[in-house]
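Here it is, the structure, as structure tokens.
Excluded from the complex is one protein chain; the other protein chains are retained at their positions.
This part shows chain A:
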Amino acid sequence: MKKFLAAFIAILAICAGLAYGSNQLTKSTGDTGNKVLNLYNWGDYIDPALLTKFQKETGYHVNVETFDSNEAMYTKIKQGGTSYDITVPSDYMVQKMKADHMLIPLDKSKLKGMNNYGSSFMNKSFDPGNKYSIPYFWGTLGIIYNDQSVKPGSLTHWNQLWSKKYRNDIMLIDSSRDILGFSLISMGHSVNTTNSTELVAAKNKLNRLSPNVKAVVADEIKMYMAEGEAPVAVDWSGEASEMMSQNSHLHYVVPTEGSNMWFDDLAIPKTAKHFKAIYAFLNFMNKPENAAQNAEYIGYSTPNMAAYKLLPKNVRDDKQFYPDQQVLDRLQVYSNLSPQKVQEYNDLYLEFKMHH
């Protein structure tokens, strides 16, 4: 018992010592008292080198905390007790937080470089006039396929997923709006429909897809696809780019009849305190060279057209992640639904998942 206690205390002491040492080290390279910015971001969603650069240029130290879903972020900010200065909600969540008075409007007079952003990515329905949000990254929902079992260029429509050819071959991302969404699009309906008849029809159509569905999974889908567990998947472009960097046989396609277009946006939650630092950071991220560096690190599509021009040619010409204008025109952005409709979407989605 005594030995056990001694070992226990020794481990604690070593950990505490190391933690103290590492804190001292980071302090000596950075912390400058009050000059901080609290960034609440998705995990691994900014190039760390940019944070260092930002601190060198402006003297503000960035504390990053991460979340893994819009809803988790929303709940944490709503419950209070936090002091986040900038957060990164997706499109529909910007609308929801705005409606719940959880966002502070942007002071446009303090912002520089807003004209760097492409017109296709501004003034969207979730935030008309970009009063509250600046687009950070954007992307689409689409189909990923493995060219070892699917002929390149042969899969271009949502309806092809229902083909007998793909029996037990398809993996779906576990997200009610996206899965019901592509079923709705394949029937020519809006992804924001509140018409229960259309929703039930979309679910019934999905039920007919279930013999082809191998699994409905979350983040693991990247690992499964990179390892070749299934030849076809429905997922977001951002996830697709990560899979493709691990497996060169994978390709991404946005079906021609249209799809969802999503945004992650920089916004100021009502908990913000360090406004000088906030605008310094937003202007820093608006700069083309910084946005381009970030886009190269993350691998998602940047809405900053000045930054886009700085990207390597093979990235710029990649139609998978920077589709033509005519494809862009067919993309639909999610709008926030009432809690009842969110429940209805999720209940139908659960019924689809239970259908064998």
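The definition used in the following text is that contacts are C-beta pairs under 8 Å (C-beta built on N, C-alpha and C of every residue); 3 or more make two chains touch, one makes a residue touch a chain; residues count from 1.
The rule is simple: contacts and distances are computed from a predicted model.
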Check: Any idea which of "Formate dehydrogenase subunit alpha", "4Fe-4S dicluster domain-containing protein", "Biotin-independent malonate decarboxylase subunit beta" or "ABC transporter" UniProt assigns to the chain that's been left out?
Finding: "ABC transporter"
Item checked: Candidates A:Glu229, A:Glu257 or A:Glu296 - the one touching the absent chain -> A:Glu229
Check: Hey, which of A:Leu37, A:Met102 or A:Val217 is the one touching the hidden chain?
Finding: A:Val217
Next item on the list: Considering the whole complex rather than only what is displayed, give the residues of chain A touching the chain that is not shown.
Entry: 69, 71-72, 75, 168, 171, 174, 176, 213-218, 220, 223-224, 227-229, 339-340, 342-343, 346-347, 350-351, 353-354, 356
